[in-house]
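Working notes, beginning with the structure itself.
What follows is an incomplete set of chains from the complex, kept in their original frame.
Chain lettering (A and B) follows the sequence in which the chains are written, and residue indices restart at 1 in each chain.
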Amino acid sequence: MYKIDIETTKKQQIIDITDHISRVIDESKVKNGVCFVYSPHTTCGISLNEGADHDVKEDLINKLNDIIPVDDRKYRHIEGNSHSHIKTVVVGSSVTIFIENGKLLLGRWQSVYLCEFDGPRRRNVWVKILSEDKI
Amino acid sequence: MYKIDIETTKKQQIIDITDHISRVIDESKVKNGVCFVYSPHTTCGISLNEGADHDVKEDLINKLNDIIPVDDRKYRHIEGNSHSHIKTVVVGSSVTIFIENGKLLLGRWQSVYLCEFDGPRRRNVWVKILSEDKI
């Protein structure tokens, strides 16, 4: 298993971690297989979406805040970050990506997102690769 | 493949099934690999989030009900459980978790959630493990 450390800098922030994952694939020397990218946190998710236009990330954060507001008098969880937990469930804690010819096989516009919903914090991303290569 | 039976007791309920999954890992004798936890239902999802404070589960159910209400005159599905189907799509039907040194490798606060959206019912959870161990 590979571990990546990411320092987030805002309360809510989407960070493109594609390059980190690509470096792990290079290091692994796996030619063909499946890569799993996992967040071990309960207030920080992992997803896939557009990396080219930064506005997509902003629109995603803003709309999630419309749907799941930071403050809601009905929230019972005493730490005050219920919204962060709920957003993490909605976004998900992991993604599955294919490896072909030694490279991460993303669609043309896809990037790997770390979705911080309760920052700023030091976050960990865990990566495992299951290889299809015959040894 | 391993099968787990869970009896849910409420209409909507989040049940921590981490111990069930851990027992499957123990039984499998797999040292290192990837574990897939899957719901074969269309009104019951699987997710990962905080297990320590029960209020997180309550806040999640309440907020999902704000977003996707049980009743909506626009729902067309005649069985009356459209909200349960939609919540299942939003939460997801499976999670991927790593196995290291024979143990389920969750983050410190993570638990595996069975998310019942149309209970009470008898639910099945399917588990498969892909091993990295050399035999």
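FYI, contacts are C-beta pairs under 8 Å (C-beta built on N, C-alpha and C of every residue); 3 or more make two chains touch, one makes a residue touch a chain.
Since the structure is predicted, the reported quantities are computational estimates derived from the model, not experimental observations.
Chemist: Every chain here is the same sequence and 2 are shown, so how many copies does the full assembly contain in this file?
Modeler: Result for the total copy count in the complex: 3.
Simple rule for what comes next: only the chains that are shown with their structure count from here on.
Chemist: Between chain A and chain B, what's the gap in Å when you average each chain's C-alpha atoms?
Modeler: Spacing between the chain centres: roughly 20 Å.
Chemist: Okay, in this complex, where on chain B does chain A touch?
Modeler: By the definition above, chain B touches chain A via 34, 47-50, 53, 55-56, 58-60, 62-64, 67, 90-92, 95-98, 100, 105-110, 113, 130, 132.
Chemist: In the complex, go through chain A and note every residue touching chain B.
Modeler: Against chain B, the touching part of chain A is residues 1, 36, 38-42, 67-68, 72, 74-79, 82-83, 85-86, 88-90, 92-94, 96, 124, 126, 128, 130.
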